[in-house]
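Left out: one protein chain. Kept in place: all the others.
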């Protein structure tokens, strides 16, 4: 791997990757992948910090005449922001990558499990729910943008099964993934709220008996095809994130309980 | 990696791993992992061959005074059995590993996706179902044994949810894993049949509307907790595999539709 | 899940998803995911069939005023092409999906492990190598296109480590992924050949001692940064696939032996 020139006096090891390259091909992204680092993410409502384990990727654009990148600098920049990195500093980190790598563009991506407290519907017992989240930050000399992706699980209940059966209806765990590109602030909680509202029913960490009765009947009262879930989620994004996203990508996967394969839908749209 | 002495005349490269070792520690298993190879598995009913992609592990026991194993021999033995390896030759391959590596014991393990044709319950449409399977073979000078593991998916419907709710009942995809150790013949199909019989309902590749009505109502008529599924599966093994296994390990995981975590049970028992 | 209207006389179950939808949102892709099915892929050189296990996704575009798709039709179309599906029929399958789902566009995607025989460099021992492959086919009324993606493993040896060290040089397993979009024929073997030629050294299934000496020295003689590997692979695509691709995406990941993270590069370009 390409490691940096030593700052230590007296060393004079040669720097093979600082030369010019004559293949004349730019590389869109060069960098490091699979860097685990503790991060702190601010909760929208309480403003307290949620501790998470980040899985980082850091990249810089490489111009056609530059032979190589300095890989150790990416990790050094990450470490220079403390032992727990705040999401608030992601833009600054990405800008530092761009500057120190002398690049026209830099990208940071981090994936982590986020936690949010949630009340059960009847007995109001609080429990933590976990959500898979990906945050990306891209900067050029004059622009920056974020991409926020949240994967939310819930229940889907099949309208067809309900309609044709004398009793019961098959239902299953579903994953709704919303991804928005923005230069504004979009909270993880904003995307969770939109996704959970469009399931046949939300899922919870702890359910007591009266809660379980409620979720069973609520799902039965709200049957949705994968097509309904994705369209209703899109309408949720359009109505509730107005003015705060440039483009949106949604995926819904139902882990069918009557098959061992999934029903799936995806759509992308720009802010109107 | 340790590769074999050349058979090619004139070569005389040194053989660093054939010496004696003075740490005096036996190694239970030394070998190779992650070898992909095409295999052919015989269908119990039609006796035709099912083509699968095997993911192999091959190991030999290493005696305390042996410095090392010859890794290339494992792969050579595998390749010497043709371009598509039959499951029927697994025991022979394992014996060859033991002999050529001059070891007291050898083990072969292969994981693959197996296919079986299945009819939908009402419209009788045939479709392929896939099952995750692991086969292991262990040989010593005087003994051999097999371990057959089959992971079967199906539907579980919650008795509690059905009981307490005015209508509906939550249900979800479940995985039943049965693993038996035997010196006899246990067919993959035998374990699938036992597992599928104990689900709230089986799953299918293709379901037309009358089938979907049938599976919905059938699951509702057969509610089962994870505890019921594992106990009923155990009774299936005891009753239907009589005399053909030494020990049995069962796991059941329900991918709950009302939570984003699983309900889970496991048990192990010897042939009575 | 949405299953099809019965063809069986006398059934008259209602068809909840054939109605009109008034949310007025098209869905880019609706369909099924995670369908395992045996496939046969033709070898470029021998023209013999390689048996593989396909993991399928099948999607149709859904117009804004269509309420839903008929999920069982996707699987029925797949099954109507025999018990082992030939890659040669992927375009026809995708067209059938488009026609039967009455859609403006359909997509098929399949991922599988492909096998190819390969000779070791000195002792000329033949062994099977496995490659991860993804094939996609997209059709509209008047157009069709393919995307072929091949992931090839090899060795990368670090030029910087070689240059600054008195002896040795760190090296590691690397993955080169080439993805081309085309309406022409691009063989899996074409992409493997391009990728393997640009590694510090190729990897092999079986290596005897003289082979191991050769690959060790060959890698040491051909040090490459991740930036070199991706640029040289791009030049390979440009020179060797001339006229047969519309756009190309390449990724290289080095699973560094001196870190527990990866060095990574990616680039995309259109046919000039």
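As written, the chains take the letters A, B and C, and residue 1 is the first residue of each chain.
Methods note: a residue touches a chain if its C-beta (ideal position, glycine included) is under 8 Å from a C-beta of that chain, and two chains touch if they have at least 3 such contacts.
This is a predicted model, so every value here is computed, not measured.
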| item | value |
| --- | --- |
| Of C:73, C:224 or C:259, the residue in touch with the unshown chain | C:259 |
| Candidates A:57, A:107, A:136 or A:211 - the one touching the absent chain | A:211 |
| Residue, one of B:44, B:67 or B:144, that touches the chain absent here | B:67 |
| Sole residue of C:40, C:201 or C:250 that reaches the chain not shown, by the stated touch rule | C:201 |
| Chain B, residues in touch with the chain not shown (by the definition above) | 1-3, 13-14, 16-17, 21, 23, 25-35, 57, 59, 62, 67-69, 71, 75, 158-161, 163-164, 170, 225-227, 230-232, 234-235, 253-254, 256, 258-268 |
| Absent chain, residues of chain C that touch it | 129-130, 153, 155, 157, 160-161, 164-173, 201, 203-205, 207, 209, 212-213, 215-217, 219-220, 255-261 |
| Hidden partner chain, residues of chain A it touches | 1, 3-8, 11, 13, 15, 35-38, 50-53, 72, 75-76, 79, 83-84, 112-113, 115, 123, 125-128, 130, 205-213 |
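The rule we apply is simple: only the chains that are shown with their structure count from here on.
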| item | value |
| --- | --- |
| Central subunit by CA centre of mass proxy | C |
| Between chain C and chain A, distance of the C-alpha-averaged centres to the nearest whole Å | 25 |
| Centre-of-Cα separation between chain C and chain B, whole angstrom | 27 |
| Centre-to-centre distance between chain B and chain A (centres being mean Cα positions), rounded to whole Å | 35 |
| Where chain B touches two or more other chains, by residue | 130, 205, 207, 209, 212-213 |
